[in-house]
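Beneath this line is the structure, given in structure tokens, with notes to follow.
The chains shown are only part of the set, and none of them has been moved.
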Amino acid sequence: MYYVDLNCDLGESFGAYKIGKDEDIIPLISSANIACGAHAGDPTVMKKTVELCKKNGVSFGAHPGFFDLMGFGRRNMAISPEDAKNIMTSQIGALDAFAKSEGVKLSHVKPHGALYNMAAKDKALARAIAEAVYAYDKSLILLGLSGSEMLNAAKEIGLPFAAEVFADRAYEDDGSLVARTKEGAMIKDEDEAVSRVIRMIKEHKVRTLSGKDIEISPASVCVHGDSEKALLFVKKIREALAKEGVEVRPLAEILS
Amino acid sequence: MYYVDLNCDLGESFGAYKIGKDEDIIPLISSANIACGAHAGDPTVMKKTVELCKKNGVSFGAHPGFFDLMGFGRRNMAISPEDAKNIMTSQIGALDAFAKSEGVKLSHVKPHGALYNMAAKDKALARAIAEAVYAYDKSLILLGLSGSEMLNAAKEIGLPFAAEVFADRAYEDDGSLVARTKEGAMIKDEDEAVSRVIRMIKEHKVRTLSGKDIEISPASVCVHGDSEKALLFVKKIREALAKEGVEVRPLAEILS
């Protein structure tokens, strides 16, 4: 039997601003990454998103990012490892407070946007992030890019971790994602995207942009839930997984 | 034997902006109220203030306020009870994350500024605040104005609470603070301020602005730590308390 987790970034609305079809996507995934009020999300949005996950019995984690609402946490910022550690801690705590108040438990932490991308390559930042999670609760799973420094850091300090892959992104030979600015970065054909995911799960292999096969071992697949098209793709991927005998399960069960 | 807690608002710096002589005041008090990143404080300031309290063995609590850094949380805002509850929850969690990461425990929660003042009189707001604390951790002490709706709400739902008094403020006959805009609102004579506090602790009485004696029963005295003069006054009050046989103890020990 094969298993995989499906994770999605959620709780990204802010005040009067709505982003994401959270109510529609939550029943389709196994792990929700909930924004924590820095790059997106506000306290009331956090509360409602935690409730929604609880109601649907879906695992959820904290999705901390830069304090850059205007840039949605997607702009690189020159932050010290110490500050990075502290913005992780405060955001994990902010979200966990709603979990605790609802009597449920956080399953994982996945940094967002530029913080995620920078920590994939920057050892000191990766270490700071892993240490923040570890110090807060060493049973939390760090969810990050397959082959990233962030997962290496988790491994080093003994924090549970999980590698995620992207159905719609091309890979370089070293296992990193092809930069969005590069030709061929996106897998636009949905059937191809689905086949690639199935192959990653069953064969632990992916064909890179250069045409080479590399090893990859996904615990989770990151999906999007911000448009009707995105929802349809998630349904498509779920059907394909079912047909191929791949069961969708939350991160914690895959790792255990 | 008499007991009283001395509490002070701390951790109010933000980035390059410094407020408060935290290192000097912490050894002089028994309870620190630490800002949680909304009206003041940032993640790195929270971290350092928690460390400082831990190092000095001083109890500390969360000091949540409005998301109004420009107004330092001192401007009334028309917030719904639901939103109030959620901004309490996220801020308590943000601060508690540093406590948890340092292996220490939060002792109490004291709302800040306009939120504190509004909740002293507004039953629905008071209830929302008490419920937020209770849902998060029902062993946390809610620290509020003596005779306020906030403490009434805590009592109603079974949350531990503690009444604080102000050495430098005059009281109305109903036990509320004389508005700052009113003549005689501030007790400017330091010796008088100290005598009043001693009398509140030992006789449970205070002379109001109108000249009447009313009942008051302080668990804690709120002091300031943002200037050399404030520090001197705290030293003065400590000496007077010692001389009068009043021991300074953290909130948790007074309530238990």
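Read from first to last, the chains carry the letters A and B; within each, the first residue is number 1.
Just so it is clear, contacts are C-beta pairs under 8 Å (C-beta built on N, C-alpha and C of every residue); 3 or more make two chains touch, one makes a residue touch a chain.
Because the structure is predicted, anything quoted here is derived from the model rather than measured.
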So we've got 2 copies placed here, but how many does the whole thing have in this file? 4
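Rule of thumb we're sticking to: only the chains that are shown with their structure count from here on.
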Chain A and chain B have mean C-alpha positions lying a whole-number Å distance apart equal to 39
Spell out the residues on chain A that touch chain B in their complex, using ranges where they run on. 37, 42-44, 46-47, 82-83, 86-87, 89-98, 100-102, 132, 135-137
